[in-house]
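Remarks on the structure that follows.
All protein chains of the complex are present and in place, except for one that has been dropped.
Going by the order they are written in, the chains are A and B; count residues from 1 in each one.
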Amino acid sequence: MDVLPGIDPRAPLLEVSDLHVEFRTQYGVAKAINGANFWLSAGETLAILGESGCGKSVTAQAIMGILDTPPGYVTQGQIKYRGVDLLKLSENERRKVRANRIAMIFQDALSALNPVYTVGFQLGEVFRKHRGMSRSAAKQRAIELLDQVKIPAARTRVDDYPHQFSGGMRQRVMIAMALALDPEVLIADEPTTALDVTVQAQIMGLLADLQRERNMGLILITHDMGVVADVADRISVMYAGRVVEEAPVYDIYSRPAHPYTRALLESIPRLDMKGQQLSVIRGLPPVLTDVPKGCAFNPRCAYARDACRQDPAPPVYQVSQQPHRTARCHFFREVIGE
Amino acid sequence: MSDLNTVTTAEAPGGQPNVPRSPVKKDKPRSLAGDAWADLRKRKIFWVSVVMVAIVLVMAAWPTLFTTADPGACALSNQYKGPTGAALFGFDYQGCDIYAKVIHGARNSIVVGVLSTALAGVIGLFFGLAAGYFGGWLDAFLSRFVDIMLGVPFLLAGIVLSNRLSSDPKSDGIFAVTLTLGLLSWTSGARVMRSAVISAKNQDYVAAARMLGSKPSRLIFRHIVPNSIASYVVLLTLLLGINIASEATLSFLGVGLKNNAISWGIMISEGTQFARTEPWPLVWPALFLGVTVLAFIMLGDAVRDAFDPKLR
Partner (left out) sequence: MFRYIVRRLLQMVLTFFGATFMLFALVFANQKDPIQALVGERPVSESQRIALTERYHLDEGFFMQYWYYMKGLFTGDFGTSMTGRKNWEMMADAWPVTLRLALIAIVIAATFSVTMGVYSALKRGGVFDNVSLFITLVLLAMPIVVIAPLFQLIFGIELGWFPPTATRDATVWQLLLPAIVLACIVIAPEMRVTRTAVVENLRADYVRTARAKGLTRTRVIWVHVLRNSLIPVVTLIGVDLGGLMAGAIVTEHVFNIPGVGFNLARAIKTEDGPLVVGFVSILVILFLFINLLVDLLYAALDPRIRYE
């Protein structure tokens, strides 16, 4: 594997700080990410939660370096992988980080796979382009990978096209593709949303197994509170392009520190109900071209008062050291204390 | 023929920004035609093509506005003479005034083009309506018939048909070419009309009219035709340009206009033979033909873009 200059094996696996992303569209500049912070260590699962449109996918794309540019631009912040700021790398170095170090799987595997190439070709491509393997060797590796993600009859299925697979099998193919080069970080963007419940559980189980085997850091973007409770170690809650609360799973469920997290939790009737989508919270998420002054959540917040409507936005408050918890709410003590 | 034209493309990802659709524009709801017109008015290409079409039409209707010379008065003594006075473009191989001939050529082009397109329009309208409205075996029969017609490349059919129709050696071929083009070019119109009728048939107001006991003829002419006529006219505008080009092609190959009829196609054919000695007798009719066809196609294109709601 090619060596990244300046890599420090003791530095945190992944550290995102003060990330800003905006989309410059014809309707105006949409500030999709307004200072996101989180980190990830090896072997750990971080869940990113939040309403639709809060910027979860954009964050993931920014980490991968696959934002649609234009219109999307990273305007500020750092994305450090083992101490190396990915945003400072050349496009070519950046490209080599993808798949080799950080990989990603997408929500809808049917549209995320190229319809006109066989699964084997698309898997093998990773080996051919990153490892310089021959076509036949790459195909051999593709078969092994399909085996690893438990696709039956991998040897024959390797020549099938994506549309010939079932939804769950397709997502397995996506996983195989992402894990081809043994990345240290895997970002899964709603990997199970498009699947039905029993298949969801299988896929999540597979992901968890593979993660354990490889000691990978996993960022799991999801709507599914049930899944989060099962597999995540820590949770980052996003709202309007910011991480508003970050905490270990247990703590966040028992004592949320941010009113938004609280509302999220209250909006699900029972925690153990799997497959539940987050219910809507009173009011609407902000329009990104016109985010409210101060705390972006203030028009919908039951705790809001004058301080919340003034700039600057609430800083990242340290809620507790052990366990490490943060929240971006001026009144987190009040929220957590109730 | 099998319907393979439905191209499956991957769905676009839902990446529309979470922002107001447009900078709040509150105007009265307008009709599609009104919208299209407002859109058209703003297009330069539309106005350019309108002006060009108008000039060609005037040229065809009143050629003497542009030239007083007789295009038939040729004198070999004038062969390849350069431009003089009224003969702006000089003289050709036979000593004819190129300018006068080119101007007068517009008439035959337009006459053949308009009449053949009108004929094709009527046939296409009739067959398209019938196939779409009645469906069943009539539709199946007409569709197969269209398939067969499309099985012969257009120009090949044109060559044979035009040749057959103008068996009289003394005719100028105008009638034959008009009929040929009319009889061969209605298929696309019929297809468009047919699918327009089929989709209109399923619309609520037509179904409602039918339930209220409207007669088929009334339904067709009061509801279905007015609704699809816009796209049909656009198609015919494009077809007009194509038919003008086809007339020139047939004439160029010697199976179109004949004898003393003036045609840009014939002029190009003659000009090509002697292009080595003198290019202008080729260049002028080619330019006039090219610009005329371009004008109609541009016009059709602009109107279609304006009317196509998918593109707005």
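Observations on the structure shown:
Rule of thumb we're sticking to: a residue touches a chain if its C-beta (ideal position, glycine included) is under 8 Å from a C-beta of that chain, and two chains touch if they have at least 3 such contacts.
Just so we're clear, the structure is a prediction, and the values are computed from it rather than from any experiment.
Contacts of the undisplayed chain with the visible chains, over the whole complex, involve A, B.
Residue in contact with the omitted chain (choice from A:23, A:38, A:106 or A:165): A:106. When the missing chain is restored to the complex, the residue among B:159, B:220 or B:257 that touches it is B:159. Where chain B meets the chain that is not shown, the touching residues are 1-2, 4-5, 7-13, 15, 144-145, 147-157, 159-161, 163-164, 167, 169, 241, 245-246, 248-249, 252-255, 265, 268, 271-272, 275-276, 279, 282-283, 286-287, 289-290, 293-294, 297-298, 301. Against the chain not shown here, chain A presents residues 61, 64, 66, 95-100, 103-104, 106, 108, 111-117, 125-126, 129-130, 161, 163, 174, 177-178.
Note that only the chains that are shown with their structure count from here on.
For the pair chain A and chain B, the distance between mean C-alpha positions equals 56 Å.
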